[in-house]
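One structure is given below, represented as structure tokens, and several questions about it will come after.
Now for subunit A:
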Amino acid sequence: MLTVEGLHVRADAVELVHDVSFTIAPGERVGLIGESGSGKSLTALSLMGLLPEGVTASGRARLGERDLVGVPESRVKDLRGRALSMVFQEPMTALNPLMRVGAQVAEVMTLHGRPRHEARERAVELLERVRLPEPGQIARAYPHQLSGGQRQRVMLAIALANGPELLICDEPTTALDVTVQKQMLDLIAEVAPALLFITHDLAVIASMCERVLVMYGGRVVESGPLRDVFTRPRHRYTQGLLAASRLTPRGTRLPTIAGSVPPAGRFPSGCVFRNRCPHATPACETTPALTGDGHAHACWHPAD
Partner candidate 1 sequence: MILYLVKRLAVLLASTVVAAVAVFAFMALLPGDPAEIALGVNATPEAVADLRHRFGTDRPPAVQFLDWFGGLVQGDFGTSYVTSAPIGPQISDRLGVTAVLVLGGMAVALVLAVPLGTFAAVHHRDPLGAAISAASQVGIAVPAFLAGILLVFVFAVQAQVLPSGGYVPIADDPGEWLRGLLLPWLSLGLVQGAVLTRYVRSAVLDVMREDYLRTARAKGRGRTGALWRHGLRNASVPVVTVLGLQLATLLIGAVVVERVFVIPGLGDLLLNGVAGRDLLLVQGVVMVLVAAVLLINFVVDVTYHLLDPRLR
Partner candidate 2 sequence: MRRIGIWIAAGGLLLATAACGGSPGNGSGSGGGAKTQSLSVGAVAEPANLDFTSTEGAAIPQILLVNVYEGLVKLDQNGEIVPLLAEKWDVSGDRKTYTFTLRKNVKFSSGAPFTADDVVFSLGRVKTDWKLKIKTQLDVVDKVEKKDDSTAVVTLKRPSNGFLYAMTSRLGAMFSRTGVADLANKPVGTGPYVLGAWRRGDSIRLDANPSYWGTKPALSSVTMKYFKDATAMNNALLTGGIDVISSVQAPESLQQFADPNRFQTVEGTTNGEVVLSMNNGRPPFDDKKVRQAVRHAIDHKALLDTAWAGRGQLIGSMVPPTDPWYEDRTGDYPYDPAKAKELLGGKTYAVKMRIPNLPYAVSSAQVVKSQLAQVGINAEIEPLEFPARWLDQVFSKGDYDLSIINHVEPRDMGIFADKSYYFHYDNPEFGKLLASADEGTEQQQADDLKQAAKLLSDDAAADWLFLFPNLIVAKKGVTGLPKNAIAESFDFTALAKQ
């Protein structure tokens, strides 16, 4: 259903996302994982056509038969909120503070052709569907009167309003209290049609997704079914990531990945991870290709 081929994102001369390709089948839930600065959010935003000013995408991305990248804004904007929707990381600022919640939910429907009164009614239903108590009252509230978790549910209601084919969630629970995170994730898992779920949290991915893409330095370094990648990581970065997140019984952490993520544009040539990789050799100065069917990786010295 969603096919991404050779997606590049650049800001001025700096390439932020390099040659990303993946697919999502109808009903499939795919996780996109990586540290901040890895290019995962930009990948998602380029699919939505919401890249910040001065940042451009090239390559191919299709949702069904419709192109998402390299087409005029007027065409993409009709897909947004209808065929594909997105829930953002920061619920506190994602809603218009001067507009009632119900109106903001209804807006996405009227925008795509539903009559106003019908949209109003359906907005309340949607609020109920995302498990908000007293949806009628919430519809009349302003965003500042809701908690973070409630606002994120409102965002989810907006995303679901027009029955999209694909839902993109960009760290939807990061900003929420731990107690609320679980409910939110359950809700997303329950209502999402097909899902592209972006996070840096391996545990969340594990509970949500069937397939996973690991990004680092603007590239997909490893991809495959969740179980394979998590139990038998091939790329040294994935390996490090998993090791860092795994707790020992005594609660002490294993060594994390050395160094830190370089700023955009400062990644080494060749394998982007080689300056932090304990296994790096001169061979790594050449860019490795993402190879392998099903469980693919881009590494000259993969783990077994």
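Rule of thumb we're sticking to: a residue touches a chain if its C-beta (ideal position, glycine included) is under 8 Å from a C-beta of that chain, and two chains touch if they have at least 3 such contacts; residues count from 1.
A word on the picks: all candidates are chains of the complex that A comes from, given by their letters.
Quick caveat, the model's predicted, so the values are computed rather than measured.
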Candidate number, among 1 or 2, whose chain touches subunit A in this complex: 1
Contact set on subunit A toward candidate 1 in their complex: 48, 50, 53-54, 73-74, 77-82, 85-86, 88, 90, 93-99, 107-108, 111-112, 142, 144, 155, 158-159
